[in-house]
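In this view, the complex is presented without one of its protein chains, the others remaining in place.
Let's turn to chain A:
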Amino acid sequence: MLKIHQLHKSYPIGDSSLHVLKGIDLNVEDGEMVAIMGSSGSGKSTLLNIIGMLDEADSGDYILDGLPIKNLTEKKAAVYRNKFLGFIFQSFNLINYKNALENVALPLYYQGMKRKERQEKALFHLGKVGLTDWAKHLPKELSGGQKQRVAIARALAANPKLLLADEPTGALDSATSHEIMAFIQQLNDEGKTILMVTHEEDIANMCKRIVRLKDGVIMEDEKVNQVRAQEHV
């Protein structure tokens, strides 16, 4: 699914620069579910954003689904993001003046899908996260867990190959976290490749593989026995 080789990224800080990623090598196969862990500031989000084409690496190779991602125009990047990737953010990032259904339908809008088809599809995905009855509600009328479920539905709407989640459970209590993880595991079961950043060991253990970052390099990369979230709900 994705191949990363000797990826470097630094941020300019005043006159000097902060070297955040110092040569990352990472291969992820189709259908994997990978947790990226590491202390705060270790560069987890930076790595995920580069994978998501929201940011660019300074050097190194990144091949997504056979496509070399380098020097993309913003337009191309937008099209790839729309086609290949789904994002789930810690802070949900729903558009606050659009209701749940409209939020889920948004990626489809940018795919150029017809309104009716879009709404049907969005409703289907809302149904999958159990929020059919909440379709017409604005984000402010939803709980944190519901918001994240809307966000998951939105990430899935465009049927992406790779789901990127930056601390999807970071803003949720543990019960709700497990509920969200159950959904994500189910997606993985259905074949979606998932990369998620997390701080929590128990969440990481619900993935199939844990990659640990330290000082800008991968310190540890291990397969784990997946803990089913369903058992905790």
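A few notes on this one:
The rule is short, and it goes like this: a residue touches a chain if its C-beta (ideal position, glycine included) is under 8 Å from a C-beta of that chain, and two chains touch if they have at least 3 such contacts; residues count from 1.
In this text, contacts and distances are computed from a predicted model.
Not shown: a single chain whose UniProt protein name, out of "Lactate utilization protein C", "Indolepyruvate oxidoreductase", "Putative ABC transport system permease protein" or "Glycolate oxidase iron-sulfur subunit", is "Putative ABC transport system permease protein". When the omitted chain is restored, the residue from A:Lys22, A:Lys98 or A:Lys128 that touches it is A:Lys98. Of A:Leu106, A:Leu172 or A:Val197, it is A:Leu106 that touches the chain left out of the display. Of the options A:Tyr62, A:Phe87, A:Trp134 or A:Phe183, the residue whose C-beta touches the omitted chain is A:Phe87. Although one chain is not displayed, its contacts with chain A can still be listed: residues 49, 52, 54-56, 74-75, 78-79, 81-83, 87, 89, 93, 95, 97-98, 106-107, 109-111, 115, 154, 158.
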